[in-house]
Each structure stands twice: as structure tokens, then as C-alpha cells.
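My questions all concern the structure below.
A single protein chain has been omitted from the complex, and every remaining protein chain is retained in its original position.
Chains: A, B, C, D, E, F and G, in written order; residue numbering restarts at 1 for each.
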Amino acid sequence: MKEIRWHGRGGQGGFTASRLLGIAASVHGNKHALAFPSFGPERRGAPVLAFTKIDDTKLNDRSEVEESDYVVVMDETLIDSGFSKGIKTGATIVINTTQPERYRALLPSYTIMSIDASKIAMEILGRHITNTAMYGALAAASDLVSLDAALESIKTEMKPAIAEKNMRIVKLAYETVKNQM
Amino acid sequence: MKEIRWHGRGGQGGFTASRLLGIAASVHGNKHALAFPSFGPERRGAPVLAFTKIDDTKLNDRSEVEESDYVVVMDETLIDSGFSKGIKTGATIVINTTQPERYRALLPSYTIMSIDASKIAMEILGRHITNTAMYGALAAASDLVSLDAALESIKTEMKPAIAEKNMRIVKLAYETVKNQM
Amino acid sequence: MNNMLAIPKVNVKNMTDKEFFYGHKACAGCGGSIAVRLALKVLGERTFAALPAGCMSAVGFIYPQMAFNINALITTFPGAASMGSGIAVGAKAIGLKDFKTVVIAGDGGTADIGFQALSGMIDRNDDVLYICYDNEAYMNTGIQKSGLTPYGTKTTTTPTGKNLPGSVTHKKNLFEIIAAHDIAYAATASIGYPQDFINKVNKAKHTKGTSFIHVYASCPTGWGTPTETSVDIAKEAVDCGLIFLAEYENGEYKLNRNPKNFKSVNDYLAKQGRFKHMSDRDIEIVSSNRDKKWERMRKHWLQK
Amino acid sequence: MNNMLAIPKVNVKNMTDKEFFYGHKACAGCGGSIAVRLALKVLGERTFAALPAGCMSAVGFIYPQMAFNINALITTFPGAASMGSGIAVGAKAIGLKDFKTVVIAGDGGTADIGFQALSGMIDRNDDVLYICYDNEAYMNTGIQKSGLTPYGTKTTTTPTGKNLPGSVTHKKNLFEIIAAHDIAYAATASIGYPQDFINKVNKAKHTKGTSFIHVYASCPTGWGTPTETSVDIAKEAVDCGLIFLAEYENGEYKLNRNPKNFKSVNDYLAKQGRFKHMSDRDIEIVSSNRDKKWERMRKHWLQK
Amino acid sequence: MKNNKIFISGDEAVAVGVKLSRPHVIAAYPITPQTITVERLSDMVEAKELDAEYMHVESEHSAISATMGASAVGARTFTASSSQGLLYMTEGLHYCSGGRYPVVMMNANRSVALPWSIYGDQRDSLSLLDSGWIQVYVEDAQEALDMIIQAYKIAEHKDVLTPMMVNLDGFILTHTYELVDIPNQDEVDQFLPAFITPNKMSFEDPKNLGFSSKPDDNTEFKYQQNEAMFNAIPVLQDVDKEFGSKFGRTYHGMVEEYKCEDAEVVLVALGSVCGTVRVVIDNMRKAGKKVGLLKIRYMRPFPEAEVKALGKRVKAMGVIDKDISFGYEGTVYTNVNSALSKIDKHVFKQNFVGGLGGRDITKNEIEAMFNKLFLGISSEQEEKVEFFSLNVETNE
Amino acid sequence: MKNNKIFISGDEAVAVGVKLSRPHVIAAYPITPQTITVERLSDMVEAKELDAEYMHVESEHSAISATMGASAVGARTFTASSSQGLLYMTEGLHYCSGGRYPVVMMNANRSVALPWSIYGDQRDSLSLLDSGWIQVYVEDAQEALDMIIQAYKIAEHKDVLTPMMVNLDGFILTHTYELVDIPNQDEVDQFLPAFITPNKMSFEDPKNLGFSSKPDDNTEFKYQQNEAMFNAIPVLQDVDKEFGSKFGRTYHGMVEEYKCEDAEVVLVALGSVCGTVRVVIDNMRKAGKKVGLLKIRYMRPFPEAEVKALGKRVKAMGVIDKDISFGYEGTVYTNVNSALSKIDKHVFKQNFVGGLGGRDITKNEIEAMFNKLFLGISSEQEEKVEFFSLNVETNE
Amino acid sequence: MNQPKKQEFKTPKHIDDYPTGPQYTAGFLPETNAGWRTVRPLVDHEACVFCLRCYMLCPDGTIFKDNGKINIDMDYCKGCGVCAFECPKDAITMIKEEL
Partner (left out) sequence: MNQPKKQEFKTPKHIDDYPTGPQYTAGFLPETNAGWRTVRPLVDHEACVFCLRCYMLCPDGTIFKDNGKINIDMDYCKGCGVCAFECPKDAITMIKEEL
């Protein structure tokens, strides 16, 4: 089983990304997936978490995610002192930043991947909504889902009006990260 | 244990009489007593029952009265077809009537005592409230409580303003019935 | 709202001779039962009636004696309006046509514990007529003070004595509060003016959306009045000005009766056991409140 | 009621610089928190605050983070007013003097589920100030329609689409309904007019018996507005006439602002995600209802 | 101690008990058969025999809310309800116990709608066993009065701080008049200290009450609440003893055993029916039958130890339930059985569901119950739930 | 059968189940974590995918009242709630079951204030076991959807006519997204007949409903209500089978046993935690431990026969309770114990109270529970209630 | 007479004789209320002008139109006296109930 943890702020769409990943893995990927937010009353702007679990067999275990294989950080200001708790050694962390080196120094026991999701989002959407870029980046940084599945999940979940742009974002982010690797 | 059943109409004071008897027996008579209405939503004017239980020892038994030793009927129109159910053979029935013979014929297995309580009430109270007269009559027709205890119970329960007249009623009713015996 | 002029008038001559509230166990002379009986005669057979706990349900549905000769049910005490709403909405949803839903509740069930549900129903504008028969206390449980108990009333929870004059709060402005919801139709009435009450029920019957009638209905048991005067005392309440007859419609109030002179408040109070204890000072409070109220009503409600 | 002229004025210069609602977890730019914060600054240290479930309690009392820097508690959602009553009555019974009890509740907690308790409290005239911060929906649970949600609003339970225009019911006349109870003091306010709100809280603070303030308080999250415009949008609501500033005192209404011209309703609506979908027809409904409402208010409430 | 006995009903006895306990605030809403209590309290307040604020609330939900509010500033409070009213308070009941407000309530046990019935059974309070209230059931008016006074002392004890419900069978106790000994006010004042709690708002030490707690802490608050309820066991026993030494009456704490020393067969019961069971036991004992009664006084905290101990000694146990949990059995039975499941022995059991909606439970029926239990120990019998007594044939 | 799988949450799955069941009237009041269900239903009504009346009621008491009103004229109804909302409905819950209105409700299991907590435990519905509702607990979103459809068929069955509550663990199920197979509308229409009831008002046969009944008859109505609840047992089994043959999924009726055939030690649990228990069982089985799970699906009617049968076969039983009845033990434990008290054998038992206020129940903890049970069969151990897991030391 | 009439009630013998749930035929009346009366109305048909005021105001609805005459269903009259009190022609008097 793979466990993915998403760091965002209330209202930023981190949970949507966690669900997109679940859709890609299960609807378009023949795997089993669960996606859920960090349960709670967090308000817009407050730091929040979301999770995706992916496995080849039915996911019976509904206890909390304890050890993440992948961590996605939608906004680098969210990396605080308790950040590395519950991340598996050797896990991959995908961060929306232009300064990956800084985090490689800070978090030496993990593989750090970076992407300037804000820039991609501004370019394509004209708005600072980074969740699909981070999603694309994770798809590239992991072998959780294929690019095709990732794109399909956008079509499944979003209204046509916005799906197209987000597919472009996913693709661009995916390629950007693949090129890093 | 002696069980006493009171027949009245909602609002006529039958339950008060049942309590007066309980007070006389327990507070002023060194016995144990329970007094209770026929539980229920009966409206003013509807035929209702009340009960008194009297015993020398603590009255633990709280099940319904099944077999009455004494029955008091505050208004003769209350004697209907089911009336004799639950009355012990040989029990004494005290009826507010001027035609006791009629009931002696109708209810041959009981001792019928009569009193014109309405008349007494009208004379002394100027109102058609017959409960204390019937209470006095029962005291006379039974050896449940002494006349003194009966009179004391009125003092205990009623405001001085009305106690005095009701004591006169009890006394008069008591003597009227004693004279019959 | 329908064109009210087109509604056929109902009166004692032409109303159905069927009885829909019959064989009930209300006290002899119960004013509430007059209100229920007349209302149902106006509303007719295709009516669903919902009654919360209270005297009228307690005396009407004692298995196997079923005194409602139409479709009727008892609701929880706090949920009369919402259960009524459910009936109206449900009947519509299953495709029924040409029917009326009426809720009939006491003053306590309306102004106190059932008030929220009533307010919600008006807010949704569900197609229900809500009738509050007001006997000014919780009668079914033995005459306790409700929100519609007037100042100075002796009830079992507002006793009178050296220290208290009976109820120290005033009668809640139920009608105005309901009207302030901007309800389709609302009215006050009294069983002492039965034809007026019949007219208002008839109007409400033909109103789409929520309507409300607050009908003053005597309770000889709770008021300490002789059974035979039940209608008369309810009339006197109006004649002495403590109860007013009014309507609210199309966003405007209407005062149906606006007498030059009122009958004596003293006389009205003196006839009732529940007011017998009242001091002159308390009677003065009652009268002057009446006058203030009428001043305001006349100022704001009289059609100019 | 006290002599209002004798009440010392409170303003931003002379109000206490203590903060009594601090470190809370409300969304950035929350209008409700402005209302709470200002009200408590006016009421001061000797205040008991009771808040039902809703955003302000949810963000204020997360153990061990206690954002109310005075005595405060959360009440059940339906029982805010009665728990407030209990505090006021209990504090008096144990002999406390010189204190104020305030209930602070959202629009849903006030106009819907807590309405009955509020009505009962006014009826008893308990010495409590009840403040309803109105963000026009159940926000804490994620923007569902409440009784104070205006016509045409998109909420999560009044979606918009081919068949429905958002909420189809109108905003409940909360202020008028409360006033109809003949409450000691009631007022409407908006955080867009903060000094006016401060004045009204100050007046209520010095009122004996129940008082009520209905304060319009923006919610950037539920309304779809930028966080920085929270005060401005609440001002615009007043300026375009959809929200009015008024008082009820000594049995009379008073309209505090009566502008000749209103700002554009369109502009106000267009700025908010919750209204973006509105058709011209629906905007027309909103505007004409506004006009009708003002006509009535001007007719009845303007001091003559 | 001057003898001061008066002939009053259970409802009135409660009112007297409340008066003697000097609450600051009373908030209640009328409902049959509780009303007499609040009517008498109204009278006492009017007459200034009782210096309390009487709040005319508009519903039971508000009654419990108002008492919680008053308790939250340190006032002693009382409320009373029954049946529908108690159910309408449910949210508040949980809230009150979780908030650790030691409100004292009288509940007049009454059947629950639908069908409507104003008569007594115990489905109202027994269906709310999980609401965190201490629940005691009394047998007569004297016990009702005495338990109100004890209730304040128990509920307000610093190790307990948990609300308490004193349950009286509707009509059978609430409306039955009997002789009751009225304790002297001075002695009650000595017995019952002033209400002191850390759990209140004050200007000396401002507090935030009734907060939310995240998964990090919630379990601990619940653990603490459970602990407080168990703390009540020694406290209530001590209070009862102290009450006994002061007023000459004691009620044996969690349970009362009647003729259980050598009993082979016992009935377990709550409230007023215990009296009738005693009478039947006395009769059957005369005929040499070793029968006894376990009167459960407290349903929460539950007398697990006492039930287990008795279970070890007897051969059969019958439980009279004036309630039914539809789709299973009587709730008292379930609770008793759970205790019995923990002893190393099988006790033959039967559940007698009776008194529903006010149906009388007669001496003959109780005798029949005992006989069924004897049958169960002498021959193979199914452990079943029986409705006492149906007036009709069934499909069973 | 076309495969139509979508990735949705438990709340959304319920909404889809409701839509497929074609109710006439929906009345609900928002509360976390139930809201998503009613929001989706609002969307469906708006979009005319669902031809129902959606009532914006002003409270939960009104929600249940409105559904009863609609049911009383023969409409199919739905409501949903959670926690405080469910408690605020309590009076209506009893009223609804006594009135024999087969309302279907979704309850999002959530902790109960005070302290406030929006997180999941099962104290809300478990504290209302006596309210006369059929209660089923589901384990995932698929079961949630399927059980809504089954619920209408069970509740409306002529021998049952009893309301039914479908319980989903708050957040863990309500807010977790997973793949769910959506049944086809036509097939659901074939499976689920129209709602027909003798218990309604109509102009063809006018009725008086919801009356009062005197002691002469009340017991009989309660007997009948209890009988109806027991009638539900065969009905729900049949419905499940029929559902299985139509839709290819079945849930085993009253309980589901997981690897219990040869188990020595079993855990009893409800709802979502069952999944985690399965994982632990699979692991422990690999190490040769004979462990199993009894998933209780229905708490009312209670699976007494199933619990007894299993009790006879195993050596130890642990009960996971996401609730606590203060002053005793977990409610599921009490219910299970009562069943076990009726078999002629002592089973070692432990009560694991966990998940309160949303605390996680981990695989390690579950393994520890199993190990405690093994310990209990190999050595003398007290049968006790343990809070899982406290973050602090205690006085125990 | 268009009022419901007293009907015989068959006491249930078997549990299945009970209705399913608390529901029963509207207007089913196994009991009369005659036993409540201590006085009864006596109509003077000469004096009566058939204004129907008594018919309108009887709390129990027991007065009915009987071919142009007032008649009273004595099974359900409770003897409250409202009819007599309200009659503008004093055409009704209340007399003591006979045994």
C-alpha cells in the first residue's frame, strides 16, 4: 500500500488533488484507492492535510495514515517544525518552490522534487490555484498513476469548461518534473 | 387491609375525600394509609374513581385495588351496569340518595347505607359539594376512623375559613348515618 | 392569494350538517371544542387535521373512541406545525389534489413549545392553516401558565398570595408576531363571535400558503366559569376590549371591530375564578394596557 | 429602561484597549468576528457570553486554545437563549451585581433552531442582550440555507441551475418579529457601520430586560468575496438598501438611515460568488422587494 | 428530632425535598404526572418559603438549558420532567453530564408515545441510561423526598460533579398520598453543604466552558466523566449512611436486598413494584419458598458488583422490566445479564416485561413469575422475555 | 448489468442510494458530517434527477416530524442527521417507531457534546437503541448505498413497518472517497416496490392516527411493535439475499463472520473499524493465530442467536465499543454480554472502548486487543473495560 | 341526524385483531357520553324559531336539524347548558337528569 499526504491550506484544493489521484488510480488505473481530508473544522486559510491511499487489493484498513510514501506541499510556507513527522525515510516530497536546494538541506533523508506550480497556474489559469499542477508533478515523481490516467481523472471529475486547462497544467507539470529526473 | 373505593365526577371532590380518610387514618389514627385517584385524563364531569387503602402495617402493595370493602357513591347517577365489579361480597356501599331501597333491591349482596348528602351540603355550604358529607357518612358506616379523627383530618387539610363548615357537615352526616344503624 | 370576493359564504344555514368532532371527552361546555367543531365544519371532509398534545387531542383520540370523523392525527407537542407541513407536502408529493391541511393547537402548543416549528412553516409558506385555540393556559396538564396567559391570571404555576398577583408576564403578542412573518393570511377571532370565526376559517381555507387563526376559546375548568357561559364569556372578552378581532392580509392589518366604548373589564374579570383575587391596582394595569394596545392598533391598523 | 441620554458614549478612542476575542480560528477576514470583538469591547470585562454551535463558538473554544478572554461558554444549538437566561437568572440568584449577559448566535441559530428559546426569553424579559450576527446561511457546517438567507442566494442546499434560482424563500423578518414581542430594545446594525453598531450595543448594555441586536456580518468564505472587503461589502449592503438600520424602543420603530437614493443592488450582488448566477428577473425581484419594504418602513416607522 | 409527618403525594414530597435543599434556580415545564411538583414549588416561591428564582421556560429543552446556564455560574438548580419532556431534553441531558453540571432532576416515570399514554412505565428514563446521568429509582414518597436531598450532596460532590435524576413511578408514586416524615430545615442545612465547583464562570477566575476537544483529548474527557460516575458509588454510600445517622432513614446504597440471605430465587425490580414484590415474598415465605427481591436503586452507576455477588448465591433470577428495548429485551434485563455473564456460573433467568403504559402488575402475577423461576431450576426451560400480562392471544 | 463505478464518499453514496429509492419527501437539517448527503440531494432535486419535495426545515425535531407527517399520508420519506441533531430528534424517534412510520434515515455517527467534537464515535446512535428503530451499521460507501435501498424494502415491509437508521462512521466513511458501483435505476425499481401501508390517512378510508391508549391496550401495542422488530429479522435476510441475486452484492444479514470458522478468539465490532480488524486478522493468521471478527451489522433487532452461537464456539470475545455508557461499560458489550449470559458456558470477555471523539484505532492496538484475549484464556484475568488508548496515566 | 353514532366495538381477542400501529377508523364511537350529564336540555319547540344558534354553538355538536326542528342526540349531550344559555328565545331549559 502507498500512502500519500497532501499539505495545503483550507480552500486551496489539496483535497481535490487527493481525490483526483484516487480517481486516476481506481477508475482509470485498476487499483484500489481511498481519498480523505484531515477530518476537522479547519477554516479557510488554515493549514490542512489530505490523504490518498492506493493499493492493489481492497483497502480495508481505515485507520489513520501513519507513514507516508509521498508528500505533496502546495505552498512552501506550510513546511513547519513538525513537518517530517510521519514521513517514511526515503519518501519523495514534492514541493511548490523555486528553491529546492533549501529543502534538500533541510530534509536530507527524503527525495525532494520541486516545481513552480504557482507560475504554471498563473500562466494557464490566470489564478493562483496550484492543486492540479502539484498533482501532475506527483504523477511524474511517482509511479502511482500514469499520465494518461491522471489526465482522464481530470475529465472524470471536472466540468468541461475547466477540465481542458487543468489537463494542460497536469501535462506541463508532469513533463517539467520528468525532465528533472 | 381495607380498600375503599370512591365514585364521583371529575371536579366533585371524591379524591379529596379519599385523602381526608387517609389523613384521619394515618395522621390521626396511627394506621397506615394510601390515597390515590383513578389515574387518568378524565375531564370535569366525567365519572371518576378514587381509592383509599388502610392497614395496620406499612402498605407496600401498590398494585391496583381489586376488591373493595367499602364503596362511596357521591352521586347516584354514577351507578351504572359495571358498578359492582370489584366489590367484595358483603361490602358496605354508602350512597348519596333519598331512595336507598331502590339500591338495596338492585345490589342485594351488599349492605347499603344512604344519606342525602346534597341536602346537607346545600344547607351548610350553600353549594352542591357533597364530598365531606359522604366522608362523614362513611366514617359512621365503617370503623375505619373515629369521628374525632375525621374531624381532625378536616382541620389538618382545609383552610380555617372552610374547615369549620365542613366539620359541621362531617358531624351531621356521621350522626345521620349512625342513627340509621 | 385567491380572489376573496369569489369565495362562497358559509353560515349556520348552509354549512354541512355533518359533524367531524363528535363523541369527544372534553369537559362539558369546553370552548375549545366549539372552535374545533366549527372549523372542521367549514373545512369539510377533504381535510387532514394534525393536533399536538393538548386538550383537544387528549379528548379526541382515546382508543378505541375516535372523535375525529375525518383524517386526523396527534403530533408531538413541539412538532405540530412541522408534522402538518409534512402532511401537506407529502400529500402533494403523492399527487393528491383539492385538500386542506389544518393544524389545531392550544396556546401553549403554539406560543411556547411549538412556536419554532410554526415559525419555520410560515417561513417555508407551506400550504397549511394553523389554528391556535387560546384558553390562556396549559389546560390539559392542569392549568399552568403559558406564554399567552395574561397578566394577573391565577394558574397552578402562577399562584396568587401575599407576594405575587398571579402571572406577572403579559400575554405574548402572538398575532402580531405571526403577522410580522408576512404570512399570507392571519386573523384573530373568538368563539364569542362565531360567524366572524367561520368567515375567517373560510378565508383561510381558500388561501394558498400558510394561514393562521388565533381564536379565543374559553375553558370553564381552567377559568372557573359556569359551563353554560362559555360562549358568552368569550364574547365579553371581545366586548371589554381585552381581545380584539383583526386580520392581516396582503401586508396590511385590519381591525374588524373598533367599538367606541368597551364593556367593563372589571365585570369580565370578576366572573372568572382565575381573576377573582385581582387587586384594583392590577385591574388598573390590565385596563391601561388595553388602552395602550388599542391606541397603537388604531394608530397603525385602521385603514386610512 | 434607563435614561439613554445619561449613557456615556463609546467610540474607538475611548473604548478599552483590551481584546476579549483573540487568537480565534475564524477565516481570515471574517465579518462575524468583527461583530463579536467589537460587542465584547463595548460590554467589557464583567460579561458572561453564551454562544451556541456556529462559527464563532467553533473557532473560539478549541481546547486548549481559549479565544474568549472573558467568561464564556458554548451552548447547545437550540438552547442559546435559554442557557443565557439561566446564566442571567442564576448569577442574580447567587447575588452577583453589575454584570451583563450576552448571547451571540448566528442567523441559523437565531432565526431557525434557536428561535423558540429566544422568543421565550423575550417573553420572560430576562436581562440578556441577544446579538445575532447574520451571515445569511449556516456557515459552520458549510453554507446551507437558513431562514435568513435571501431570495436567490446560492448555498449548498439551495443550488442554482436550470431549475432553481438558489433560495426561493425570502429573508425572514427577524427584526420585526422580535419587535412584535414588544421587547425592551431591539436594533439592526451592520459591521459596515461600526460606530452605529457600537452605539447600539452600548444602548443595549444599559437596557434592563431583554434586548436584541441583529448585526449584518459578512462571511468571505460563504459569500465568495475577497477577505479584505468584508467591512466594505457589509456597508454596501446597507447603502444599496437591502439591509436597513433601525431600532425599536418604547414600543416604537425608528429608521436610523433613510437615504434618498440607494446604491445599485446589481453592483452589490455582482461582487459576491453567491449571487453571481442571478438572472435579471431575479435581481428585479430583489430590487422590487427592497422598494416595497422601504415603502412600508417609511410609512410606518418614520417618526411623524 | 421533632416528628413532623404529613400526608402528601410523591410529587409533593419531591417539592418539599427541593425546598429543603434550597436551590437558587428552578426551571421546569409542565407535563403529567410531574406537574404537581412544580406547582407546589411555585406555591412555595410565591409564599417566600423558598427563596429561589422560578423560571417559566417555554419547553423542556429550555428547562435543561436554563439550569445548565445557572449551574455554570455556580447556582444550585432543579428541574423536573417526564416522558416526552425528558426525551425532548435528550440533547441537554448529554450536554449537562458532559459539562459536569450537577443539576438535580425529578423524573416522573411515564410511558412514551406512540401510542400516547400518560400512565407509568419506565421507558422514558431507561431509554436514556447512556446520557451520563446518575439515575436512582425510589419506592415511596419518603424515599423520594430523602433522595432529593441526598441527590444534591452526591451530584455536587467534588469527585462526582455529575447530574442526577431521581425517578418516581408516574401516578403510582407521584399521585399517591401517604404519610411522609419531613426533615427539619436546620438539619438539612447541616447535612447539605453549599454548592462549590471549579467548573464555573466567575469574575475572579474567568473561564471558557463547554469547549470542543479534538481527538487528541476527547477520550480523556470521556474517561474522566466515566471515572466521576464510578466515584459516585462510594460517595452515594457514604451520603446514605450519613443521612441515616442524621435522619434515621437509610436506603442501603446501590441496591436493597430483601430476604435474599438464603434465597434460591430472586426477582430484580426497580421502583414502586418492589413493594408489591415484598408482599408476595412475605406470603410465599410463609409457604416455605425461598424467594427474595433485589431492588435496584441505582441504574447508573450500575450495581455490577452487587448483581454478580447475588448471582453467585442464587439459582434463578427474574428481572421485571417496566420497559422494552424493541428487537431485544428489557433494558434492566440486558444490564443485569451483562453482569451475570461475568460470573463463572449459569443462573437461570427470565425477563418479565410488565407495567407497560400503566398496566397493573398484580400479586398473582408476581407469584407466577417466582413460580416460573422455580420451574426453570427444576427443569430445562428457555430463557425468555415474556410480556406481563397480555389481554389477548398471540402467535407465539 | 453495466458496470458503473464512480469515486465518491460515503455521504455521496447515501445520496445516490436515496435518489435510486425515489422518496417523495426529504426533510433534513444540516450537521457535520452528514451535510454532504443533503447537499447532494438538494443538487439532484434542483437538477430534476430526483422528483422529490425537499423541505428546508428549521430543526431536526421538525425534520423527523415532517417526515412522519408525509409518511402518514403514504409518502416515502428520507431524513439524515448526526450527533446533536439525532439527540434533538429523540422524542420524534420514539414517536416514529411507535407510530409505525417506516421513515429511512442516514445517521453519520459522531461524538456527542460536551465536550464538542465533530469527529466520529458511535455514542449518538448507540445511546438511542431503545427508540424502536432498526439500526444497521455499514463498513464502506458501497454498503452504505446498498443499505439505503435495502432499508426502504425492509422498513416498509408489511410485517415490519418500522423506521430504519443506516449508520455511517463520521468522516471515516462519510468523508472518505472510494470506488462505488452504482446500481441501475430500472433494476432498483424492480427490486423496490411502491410504499403501501394500512397506517395512513386517506379520503377513501379516513383514519385517526397516533392516538392515546389506556392501560387496557397499551401493552398490546408495544408487544406488536416488538413483534414487528423481530419480524424484521427474516425480512432483512430475505431482502439481502434478493439484493445479492439482483445486484451481486450481499452482506450476510444480521452479522458477518470473518474467519470465525475455527477462531479461538474473536473481536466484535461495528462499522468502519471492521476493515482494520480484518487486516490485523489476516496478519495474525499468517502467524498462525486463530483469530476472527464478528461484524455486527444490526444492533436492533439484536443478533442474539448469532452471538450465542459464536459464543459457544470460541474461547474469548472482545468487544470494541466506540461508545461508553458512563458508570458501566460500552453499550455493545452490554448487549453482547446479555446474549452470552444465556449460554451454558463462560466465555472470557474484554471491552475495548475506543475511537471516542475521533481517536484513531490502530492496527497495533487491535493486535494488542487480540493478545489480551489470548492472555485471558491462558491465565486468570479480570473481565474489564479498557479505554483505548489513553494518552495519559490514570489512577487505575 | 348526520352525526356519527355509537358503534359496537369488538374487544380484540388475538394480537392480530389490533390495528397495525395506532390507527383506527375515523369517527368510531364505542362509548356514549350520556353518563356525564347531571342536567339535560329540554327544547320548547313552540318557542324555538329555528335560528340554529344552539346548533352552531353546542360544544359537542349534538344538536341537529330534524325536519325543520331542533333535536338533540342524548347519547352525546353532556348537559353543559350552552344551548339553553345562548338561545335568544329561551326555548331550551336545563332539567335534572333522571335516573
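Here is the rule we use: a contact is a pair of C-beta atoms (placed from the backbone, for glycine too) under 8 Å apart; a residue touches a chain by one contact, two chains touch by 3 or more.
Everything quoted here is computed from the prediction, not taken from an experiment.
Across D:26, D:164 or D:183, the single residue that touches the chain missing here is D:26. Of the candidate positions D:229, D:272 or D:287, contact with the unshown chain belongs to D:229. Residue in contact with the omitted chain (choice from E:210, E:275, E:301 or E:318): E:210. The omitted chain makes contact with just one of the residues E:199, E:237 or E:250: E:199.
In the full complex, chain A touches the omitted chain through residues 9, 45-47, 75-78, 80. Touching residues on chain E toward the chain that is not drawn are 98-100, 158, 161, 198-200, 205-211, 213, 217, 220-221, 223-225, 227-228. Not every partner is drawn; the one left out touches chain F at residues 114-115, 390-395.
Here, only the chains that are shown with their structure count from here on.
Here A-F and C-F were compared by C-beta pairs in contact; the pair with more is C-F.
Mean C-alpha position of chain F lies 51 Å from that of chain G.
Shown for chain G are the residues in touch with two or more other chains, namely 12, 15, 18, 21-22, 24-28, 36-37, 78. Residue positions 58, 61-63, 74, 76, 78, 112-113, 115-116, 119-120, 123-124, 140, 147, 169 of chain D each touch two or more of the other chains.
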